[in-house]
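A single protein chain has been omitted from the complex, and every remaining protein chain is retained in its original position.
This part shows chain A:
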Amino acid sequence: METAVTKTGTEDKIWGGGNEPLKASYGKMMMWFFILSDALTFSGFLAAYGFSRFKFIDSWPIADEVFNHFPFLHGVDAPMYYVALMTFILIFSSVTMVLAVDAGHHMKQKKVILYMFLTIIGGLIFVGSQAWEWKNFIKGEYGAVETKGGQILQFVDAEGHRVGLKEIAILDTHKERTQHESKLGVWYDKESALPTYTIDEIRAGFAKRKDLLIRTQVLTEEGEKTILSREESLRRLQADAIGIVEGANLVHNEYGTPLFANFFFFITGFHGFHVFSGVIINIIIFINVILGTYERRKNYEMVEKVGLYWHFVDLVWVFVFTFFYLV
């Protein structure tokens, strides 16, 4: 076991490399510098997000309207409650991690096992929550119309409540365009999925329902989206709209500028990947703790090192939470 603990045989030779000015083991110090570099990577992403947001400062999507789902509460507007819950789960798993580190300092194997187990469970719940959040984001809720210039037009009723495409569209039963499948063609090629509604079906439905208005991406002085007059709405839908958007991917995004979706996928995805790898590393150390590796080694510094990584993941989430959901 001596190999796992850094001993260079120079411990008492001050001029022979036995001096440790930072009083930290090699592994722990390198974990700190890895965290530093990873923190700079995340800062790069978040600063790029800030750049894009400043670039589109008067037309950025409003996070409260985008992330307003909560499990088992369908159709209830619950802005931020779910992310707040996710934040708590992650902070709590950080607490159990630091308790595991503390128990490790006192060589209490049983307690380390319990706390590390709770940490892993917390991490898994968090990753699962993020997957659910992604699912809602990709699926979308109301749908919108995209214009020639790539702008997003959303529908609202007279009270300003959002109206979904499915409530507007009048289905054209004589539609000639059908989904092409690989079994139908000569070359066994299939096309990408057709949109649920055509733009003409939306136009027809919009013309019928006199109470509907169009909401653009542009923010007003009060920080709300601009709602066009009925005439202007009809004109824009007729002249500019070219297709419908449902949900979000890297190219189209019903919530607003595609950059918002790109950053959402990239930053929360990269963070989720960190949580996932953190869980994997935690599991490896957890198995080692159960096997008694650190009892034989007579120190639990490995738990401390993965703990550092795990807290870092929590630290990053605190910033992602602020800049994606709050600000």
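We adopt the following convention: contacts are C-beta pairs under 8 Å (C-beta built on N, C-alpha and C of every residue); 3 or more make two chains touch, one makes a residue touch a chain; residues count from 1.
Operating definition for what follows: contacts and distances are computed from a predicted model.
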Protein name (UniProt record) of the chain left out of view, among "Cytochrome C oxidase subunit IV", "RNA polymerase subunit sigma-70", "ABC transporter ATP-binding protein" or "Ferrous iron transport protein A": "Cytochrome C oxidase subunit IV"
Residue in contact with the excluded chain [from A:Met107, A:Leu171, A:Val251 or A:Ile287]: A:Met107
Option from A:Gly9, A:Gly75 or A:Gly223 whose C-beta touches the chain left out: A:Gly223
Chain not shown, touching residues in chain A: 5, 21-25, 29, 32-33, 35-36, 39-40, 43-44, 47-48, 50-58, 64, 79-81, 84, 87-88, 91-92, 94-95, 97-99, 101-102, 105-107, 147-149, 151, 216, 218, 223, 240, 298-301, 304, 307-308, 311-312, 314-315, 318-319, 321-322, 325-327
